[in-house]
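Let me give you the structure first, and then I'll get to my questions.
Apart from one protein chain that is not included, each protein chain of the complex appears where it belongs.
Moving on to subunit A:
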Amino acid sequence: MKIELSPVTEFLLADAQADRVVPPTGFTAWLTLFSAAAMGFLAVFALALSLATGRLADRWGNELARSSTIRISAPEGQMAAQTEAALRLLETTAGVASARALSSEEEAALLAPWFGPDLPIDTLPIPQLIEVVEEGAGFDAEGLRLRLAAEVPGAVLDDHTRWRRPLVRAAERLRLLGWLSLVLIGAAVAAMITLAANAALAANSQLIGVLRLVGARDTFIARAFVRRFTLRALGGAALGVVLGCLAVLILPGAEAEGGFLTGLGFQGWHWLWPLVIPPLAAMVAFFATRMAAHKTLKDMP
């Protein structure tokens, strides 16, 4: 009884005899290896971009959503009283976990990136900021605004919604762009492998003619080319991924003031993600070469 094997199983089992019939060298070998390496390298960056923007979107979406700010602008003599009144009001507001007034040092630190560290903050009419951290389902922003308007006339509630939403949206778009780049890289790998496989098949048309003459089935001939191109794509992509990971490693660290750009990279177990790229490249090469080989062979006598 003859056992029918799937193309992937046949590939994994390998056929040393099919491997031998195709000449081992050629221009297309280097072309495939280089293309796969370049695409593997780029894929690491696309992946890093997707993961970094994902983290950013999560942070902006979750962490910032849990906090709000109350800004109190009042004449100098009333500032302390209004701050005290606002804090009391917050203590009795449902959904507020904690609230605290920022010290003058903290406010100076917030302004330092714009005005420098030597700003004489005491001489300026700087509003008092109160940081509010939410709990549970959060507080009723509109209700709080009305109560503040009644009890603390100089207070303005900023629940971050206005500036947080476009930032989260931008981060999500960037994440989508990263994944789209990965898909495009995969498609480009498939296109390049197909072209290289077609070139190799055309260059070996005499060899294929001899194989057909002695009774080789298309699957035997295709397997010889498919296996070679798949292994080249796997090797090339692995090389590209190693280089890409090294490049990501030497990027500047994710300093707090550096923001998004210096945070481009992998964190924790996300370093395992690049390991997926070489097998994926091999899979793309496997199907691209298989399709190209069967299409070309069909046109041969």
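Following the convention adopted for this analysis, contacts are C-beta pairs under 8 Å (C-beta built on N, C-alpha and C of every residue); 3 or more make two chains touch, one makes a residue touch a chain; residues count from 1.
Methods note: contacts and distances are computed from a predicted model.
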UniProt lists the protein of the undisplayed chain, choosing from "NADH-quinone oxidoreductase subunit N", "ABC-2 type transport system permease protein", "Cell division ATP-binding protein FtsE" or "ChrR family anti-sigma-E factor", as "Cell division ATP-binding protein FtsE"
Hey, which of A:29, A:111 or A:216 is the one touching the hidden chain? A:216
Could you tell me which of A:92, A:123 or A:206 touches the chain that is not displayed? A:206
Touch list for subunit A against the chain that is not drawn: 15, 17-18, 20-21, 23-24, 206-207, 209-218, 220, 297-298, 301
